[in-house]
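Contents: one structure, followed by commentary.
Here the complex is missing a single protein chain, while all its other protein chains stay put.
Chain IDs A and B follow the sequence of writing; residue 1 opens each chain.
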Amino acid sequence: MSVSNLLENWSQFRHAHPVDDKPHDPYKWAMSIDLDACTGCNACSIACYAENNIPVVGKERFQHGQQMHWMRIERYWDEDGRDFPDQGAQFLPMMCQQCEAAPCETVCPVAATNHTADGLNSQIYNRCVGSRYCSANCPFKVRYFNWYDYPTDEAVWPAEMRQQLNPDVSVRSKGVMEKCTFCVQRLSAAKSVAKSEGRIVREGEVQTACQQSCPTGAISFGNLVDPESRVHKQWQAQQVELDKDKQAKDEHEEGTDLRGYRILEELRPYPSVMYLERVRESAV
Amino acid sequence: MKDIREDIAWAKINQDVMKSLENPRRLYWVILFVAICAFGVGVACEIYQYRTGMGVANLNNPQVWGLYIATFIFWIGMSHSGTLLSAILHLMHADWRKPIYRFAEAMTTFSLMTAGLFVMVHIGRLWQFYYSLPYPNERGIWPNFQSPLLWDAMAIFTYLSSSILFLFVGMIPDLAIARDNMADGWRKKLYTLLALGWEGTDRQWRNFRVTYLTIACFLIPLAVSVHSIVASDFAMSQAPGWHVTSFPPYFVAGALYSGCAAIITLFIILRYVFRFEEYMTKSILKKIVRLTFAIAMIWTYLNAVEFAAVWYSHDEASKAVLIEKATGTYAPFWWGMIFCGSVVPLVFAFERFQTNIPVLFATSLLLNLGMWLERWMIIAPTFSHGIYPWTWDHDQWPSMVQWGMVFGSFGWFTLLFMIFCKVFPSVSMYEVKEMVYHRTLHLKKSETAEQGAH
Partner (left out) sequence: MKIKEFTREAVMIDSGSIKQLAGHPIDRRDFLKVLGWSGAAVALSGCGNTSVEDGKETVVSYVEANDYMIPGVGVYYNSTCAQCDAGCSINGRVREGRVLKLEGNPDSGINKGKMCGLGQAGVQDHYNPDRVREPLLRNGAKGETITWEKAYALIAEKLNGVKGEEIAFLSGGVSGHLKALLGNYLDSIGTKNHFVYEALAPVGVRAANLKSYGVALPRYRLDKAKVVLSFGADFLGSWISPMHFSQQYAQFRKGADGQRGVLIQVESKMSLTGANADRWLVVKPGTEGVLALGIIHALGTASGEIAELVKAYDRVTVSKATGVSVSQIDKIAALLKLRSPSLVLAGSAVEGYAHGAQNAIAINLLNHVLGNVGKTIEAPVAVPFPQLAPSVGNTASLKALNDGLAAGKYKVLFNFAANPVFTAPGAFKFKDSMAKAGFKVAFTHYLDETALQADLVLPLDSALEDWGTQIPEYLADGMQLNIQQPLMEKLHANTRSMGDILLALIKQRRAEDYKGFEDYYAYLRSSLLQNKGALGAGGSDDDNFWNEALTKGILKIASSAAMLSDKAAASGLQLPKAEEVDAKFPMHFIPGVTASMRDGRHANQPWLQESPDPLTTIVWDSWVEIHPKKAFELGIAEGDIVEVTSKTGSIKAQAYLFSGIHPEAVSVPLGRGHEALGRYAKGYGVNPFGILDAVYDKETGELAMHETRVSIKKTGARVLIVKDEGAAGGLQMGRKIAVSKTTDQVDLSEEV
């Protein structure tokens, strides 16, 4: 333990501004979600419960706003005040955006949430003291706190159900914060296999649970710095750049025919999730 | 109006003040008992929450902070008047400070100790609180020095220790008096120990003055920085309604405000309970009241500044929060804050009320209520109506567990204070003597001046 160690420890995982100070190499995990393909079916959300040992809190706690869904499907209506929603609804899968300059990280008093070298917003349960400052500062409000001790709650995980828990994912106890991890357990597994074969993870080798279940393939996920990855190609085609808080394409006053955008970009969290705008037919 | 008497004998001063240390009146026991019960309620709530989980506080996502943080700021605010005022007034040689600064400083110390409790009951894993301290560990894992919460922890700790030091140093001569006036017993032992062998030699007095002055000078910027840092917990965040540049001065003003109000309350209580009419005179009270009024107006002004800044900004989210405050679920409390904080103090503008004990007592309580509401209104609306509409929640309400701990904290504070008053002289004897002395000098001067006229 030394002061140099201290400075090291914390400058290493802090980004005032992403990538240029510390480029991601060889990995930068990122996602893109096509809102025109997303049907709001919830399969991804349930897949996330299954993969990540998320507790089902029950009716009463849900009523108190203590639900834990890392992936929530938001449902919006057009705001044109018509009698009927005759252009349907609009669904938006929302989970941790794995911000490059994450507002949640800077405020955590104990550095329990950090930026990893491969571009994830990590959450170290063992280190978390439960101050909930991260949640207060997360613009997307995708952090979920363990208000109760779910692992020991028979109503949440009766003995039989406990056998379904994924051993690759720690079960979070009372008083710690949690959120979408981009299924980091799958990423680690893929990386170690690749490493043992002296290469990096190839496109398609690893999927997040939500992506894997999504029946319309609305979610794509991969390594943004790998030019072969679909995510890389999509971000490029949509001219969305990770380290911009205002995309060049949005500058043209006549607008753009590209659908890619990031939510609350203007707050400069530099999210790692790009959304593709929903499309509606103009002819009917 | 009657000010402190110049002909009052020094021996009598000792006598009167030392009396406050002796066999308590019934009222004292009553207050003590009530305090203990109130504190008990708080402890029970915490035990329940500790074992079951924070959920029983009925906090949720997005409303992750509640009354704990609000009340934490409230008590930090309380702490400000005492030490800060005492130090400033000391530098300004304001004599009227002398009879009241002792208990004011005690108040600072105790409200800081109360505030600290709220940090503890707020965190989800109380048993791991020490992670937030920069202690040496083999893995070289440090807390995050970027987090305002960490600055908070440090600032408050520093402030607490310096305040205790200031209180103690200022008390040394009186402790010596106490020592010399005590029959053998644990008290005598205690005072002998704490008096550090004070004999009142010139050298001791000289060093004493220098030390006291130094600490005072050190405390003023510290006190200001403490609440600025508490303000940073909010101002440094991105949340609408918090991301406000004027927060640090606003918080400091609020702190002084609630502090002064609390001094008025306690002044009146002590004056009555310990029969300190001789020393805690109405003319002193009047000075505090005027000071409080001035601060109230500054606070009001800073409020206006904040609202205007938000209103004319292009930050729609912040504007929405402001509107929500004034019209939404919390409107009654928000307007209550405005009323108690900006309207009620107008009472102080009237000369005749400035010394009217019952009026002042009631008013000072209202001011503190207003200041507590202010802290709550900083927290709740921002969470319930944040940047992300999908997570808006206007229905969340603190559970009895939260209210219980808020209630309990007043018990804890009173408890500490009552004990202090019985163990240490809550009025500075040696400085009151100085005060009387200065006054006689002053009167002599005016006499000789008259004779000269002849």
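Here, contacts are C-beta pairs under 8 Å (C-beta built on N, C-alpha and C of every residue); 3 or more make two chains touch, one makes a residue touch a chain.
Just so it is clear, the structure is predicted and the values come from calculations on it, not from any experiment.
The chain we do not see here touches A, B in the full complex. Of A:A102, A:C214 or A:V273, it is A:C214 that touches the chain left out of the display. Within the set A:Q63, A:N126 or A:T152, the residue that contacts the chain not displayed is A:Q63. Remark: the residues of subunit B touching the chain excluded from display are 316-317, 320, 384-385, 387-395.
In the full complex, subunit A touches the hidden chain at residues 35-37, 39-43, 45-47, 49-51, 56-59, 62-63, 67, 69, 72-77, 79, 83-92, 155, 158-167, 186-194, 201-202, 204-207, 209, 212-218, 230, 233-234, 237-238, 255, 257-259, 261, 263-264, 275, 277-284.
In this section, only the chains that are shown with their structure count from here on.
The centroid of the Cα atoms in subunit A and the matching centroid in subunit B are 43 Å apart. Taken together, the subunit B residues at the contact with subunit A in this complex read 52-55, 58-65, 122-125, 128-129, 131-132, 136-138, 140-150, 153, 233, 236-239, 383, 386-388, 390-391, 393, 396. Chain contact summary for the complex, subunit A toward subunit B: residues 1-2, 5-6, 9-10, 14, 61, 64-67, 72, 74, 94, 103, 106-112, 127-133, 135-137, 139-141, 143-149, 174-177, 264, 267.
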